[in-house]
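The structure under discussion appears below in the form of structure tokens.
The other protein chains are all here in position, but one chain of the complex has been omitted.
Each chain carries a letter (A and B) given by its place in the written order, and its residues are counted from 1.
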Amino acid sequence: MEAVHGHDHAHDHHGPTGIMKYLTTTNHKDIGSMYLWFSFSMFLLGGAMALVIRAELFQPGLQIVNPEFFNAMTTYHGLIMVFGAIMPAFVGFANWLIPMQIGAPDMAFPRMNNWSFWLLPPAALLLILAQFTPGGPAGVGWTLYPPLTIQQGMSMDLTIFAVHILGMSSIMGSINIITTVLNMRAPGMTLMKMPLFCWTWLITAYLLIAVMPVLAGAVTMLLTDRHFDTHFFNPAGGGDPVLFQHIFWFFGHPEVYIIAIPAFGVISQVIPAFARKPLFGYSSMVYATASIAILSFLVWAHHMYTVGMPVQAQLYFMFATMLIAVPTGVKVFNWVATMWKGSMTFETPMLFAIGFLFLFTIGGFTGLVLAITPVDVQLHDTYYVVAHFHYVMVAGALFSAFAGIYFWLPKWIGKMYDEGLGKLHFWLSFIFFNLAFFVQHFLGLAGMPRRIPDYSLQFTDFNMVSTIGAFGFGLSQLLFLYIILKAIRSGEKAPQRPWEGADSIEWTMLPTPAPYHSFEKPPVIR
Amino acid sequence: MITRTAHTLLALALSSWAGLAFGEMRFNLQDQKTALGHAVYDLHNAIVVICLIIFIVVFGLMLYSIWKHRKSVGHQAAHFHENTTVEVLWTVIPFLILLGMAYPATKTLLAQRDTSSPDLTVKVTGYQWKWQYEYLDENISFYSTLATPRAQIENVETKTENYLLEVDNEMVVPVGKKVRVLLTAGDVIHAWYVPALAVKQDSIPGFVRDTWFRAEEPGVYRGQCAELCGKEHAYMPVVVRVVSDEDYAKWVTERKAGQGTPVAAAVPATATDAAPAEAAPAPGVAAVADGKAVYDQACLMCHAAGVAGAPKVGDKAAWAPRSAKGLDVLYTHAIGGFNMMPPRGGNTALSDEQVKAAVDHMLAQSR
Partner (left out) sequence: MASTTHANPNSYYLPAPSHWPVVGSVAVFLLMLSLVMWMNDVNGGLLVMAAAFAVMLYFLFGWFGTVIRESESGLYNKQVDVSYRWAMSWFIFSEVMFFAAFFGALFYMRALSVPWLADAETGDLLWQGFKSAWPVSGPGIEETFTPMGAWGIPAINTLILLTSGLTVTWAHWGLKKNNRGQLTFGLLLTIVLGLVFLSLQVYEYVHAYRDLNLTLASGAYGATFFMLTGFHGFHVTLGTIMLIVIFFRALKGHFTPERHFGFEAVSWYWHFVDVVWLLLFVLVYWLV
């Protein structure tokens, strides 16, 4: 179906301009760009906090910050990276790509789409305000475990409400995505013909709708325990601090796949394009993704092996968690089989995709190690866990976002990035990432707890290596910013299809840069 | 056997990386000192080896493909896709591998959770930021706090060997005996973690949870709190001293003699043997009364409301780390001044004894 606009077609000239254009826009591309820029600025903020953490940990002893502030850095680094950087980055991709990939003029609810975005800055503002309240910022970890959260000052409440707003934004965004995918596809674009990226987002959106309200419930209970005398998490009143952990991780585990699954989607577009060969098993990829999503609801207590739950529960959660390796393996094998006997070239997106594959799998394997209960009892709350999740979230999700940005940038802005610099960005990131995080496995194995500003002497060497790696990795990201700005200002003009093997319809049916309203008239899908 | 292979493979994999040649670096779990710990260690190695093999196979194929199937060497893309046999295989084989892992994992887990028939039961309570040990059968109870001086933490003095892993009162247990540890907490969640004994158990306020260990050889085993519990989370170590049966018996007698208070009444303020600060009221009741007068007159104006960041009297959280520095340090700081804290609270007429009495009073009120 074609589109009708609530204004005449010369909108590009008559619509609001300047800042008002972005405040009021209902266009999926503008909104997608805002999401991406917001995400990148949050990444810098969260990254700066990570650098504070790493700088303090360069040596044993307290040198730069006091312990309260250190804990706050850990807390807000985690919250900002997860909710402010990675999630919005992939929502940005969804906004840009879903309409273009399914042949729709825009998202199903353009106005609500804009609201989903504009809820993020107030949430970020609350998190930033929380740094400056009397009593100091909350130093409780991104997992917000009570009773420690009950002891905190006003910053805790600001943080809780920020989480509420982020949840609203995610739920609206997900409703929009589900509706768009289910109801806005061009005629002939059956579900099983959709590019895999759309599939991964459809599944992710379901996860979000199912778990964000649960998180909202959990933090609401925190709030009433803090201010209205309820006893959800207080044993004196029949509650249990561990109850919070159950509710939190019922959200939290699906959350990590909310981060990972869109990343899988991006990789599933990039690898076939540069292998010049279709994805090996399209339908098994769809089923594997759905299985991962369903399983993710059934494994939450693997984050709580040491709380002292009954052994039967531990066994169940161990088995269920191990099972996730099977569908994830199917994905990994599929990607490798797609590369097999292809005709590969290694432009920056492909480099990041291969880097993803390599490092995400390492992170997956360490996840499997953690899934084994008796081993996790040793490793829980140590730097091994920190290493695990940075492998899956930084080398996983973040690398995949880089791959996606380099891949689609020409389509978005109509210009090419500097390939040489892009490759440099990859190699710097790859090397420094491993320097920063590989050694953390050893720290964790040897027993270094996480969330500490100071440590005993035997951990010194690896911490120094890690800090050096972290600073290198951080600086490499400034190079990324430079590459993007350079491409926008003076990049070479991009052809309609700069990647020979890219075959989804945003490449084959749309000019470059993509027109403001993607498909005014629905394309004909064979 | 698998352990041996594991070691070799790990060593190989890591030595290549460790070309940087640092001092003594550890690439694996700490050396285990319990039978269960050995089981965990072997289990971990076995899983790592299996993962390593899968990794090498999968990425060997990928690298081969990257090398051979490049466009730049003129490789033409084949156009095959969807092959049910392959897909079934790569679903079933990993599943079988996982089953193989699940079996030893289950066995180890069941052993780990079997806390039945202990030789000795110790109740451990986590507080911000200290541990309380209560030997339920012996009527022994004491607190254990960080012994590392503040000056080392603040980089004023050089750090000594057991930096952050030393306490004033160690937990002492006999070698070869099954020790059951009951964990609970007084304020927030902590976790009692000793790597070499393969124990980690959260201490949850209001609930008692348990774990156990049976140490194979005498020695001192060090660990720390493993659950974020506030600002001094990094500063609440766990130290377990494993001794022979005779030494243990001797320790118990000495403890009891020095203590003389039944556990029931031993809640917070007992224990002459607790941290020096814990023993503060020692100067005598009179001093305490006197201290209150001095406090009211000279110190209250700041320490009641927390003026200029002064630790509030009654604020346990603020005082615990300070008393951890030792009574003498606090005396010196109160008399000689410390950051924003003026010498003698700004009242030069006070004698050293009076200031000390005031400090005693403040500590007694803040525990």
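The criterion applied here is as follows: a contact is a pair of C-beta atoms (placed from the backbone, for glycine too) under 8 Å apart; a residue touches a chain by one contact, two chains touch by 3 or more.
What you are looking at is a predicted structure, and each value in this text was computed from that prediction instead of being measured.
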Could you list, sorted by label, every displayed chain in contact with the chain left out? A, B
Just name the one of B:His44, B:His69 or B:Lys123 that touches the chain not displayed here. B:Lys123
For the chain that's not shown, point to the residue among A:Met49, A:Ile102 or A:Leu158 touching it. A:Leu158
Touch as defined at the start, partner being the missing chain; which of A:Met221, A:Ala337, A:Leu359 or A:Val386 qualifies? A:Met221
Missing-chain contact, candidates A:Gln131, A:Thr179, A:Thr345 or A:Gln496, resolves to A:Thr179
Going by the contact rule already stated, which one of A:Lys193, A:His231 or A:Lys423 would touch the omitted chain in the full complex? A:His231
Given A:Ile209, A:Ala290 or A:Leu315, the correct residue touching the omitted chain is A:Ile209
Residues belonging to subunit B that touch the chain removed from view: 123, 182, 184, 206-208, 210
Since one chain has been left out of the picture, which residues of subunit A touch it in the full complex? 1-8, 11, 15-16, 21, 23-26, 104-106, 108-112, 114-115, 117-119, 121-122, 125-126, 129, 153-154, 157-158, 161-162, 164-165, 168, 171, 174-176, 178-179, 182-184, 209-214, 216-218, 220-221, 223-224, 226-232, 234-240, 242-243, 246-247, 250, 517
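Criterion: only the chains that are shown with their structure count from here on.
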So what's the Cα centroid distance for subunit A and subunit B, whole Å? 32
In their shared complex, subunit B is touched by residues of subunit A numbered 60-63, 66-68, 71, 139-141, 145-148, 151, 234-236, 240-242, 275-284, 306-308, 311, 314-315, 318-319, 322-323, 325-326, 329-330, 332-333, 336-346, 354, 357-358, 361-362, 365, 368-369, 372-375, 377-378, 380-382, 438, 442, 445-447, 449-458, 461-462, 465, 501
Residue set of subunit B touching subunit A in the complex reads 17, 20, 22-30, 36, 39-40, 43-44, 47-48, 51, 54-55, 58-59, 61-62, 65-66, 69-72, 75-83, 86-87, 90-91, 94-95, 98, 101-102, 105-106, 108-110, 112-113, 152-155, 159, 161-165, 183, 187-189, 191, 193, 195, 198-202, 204-207, 209-210, 222-235
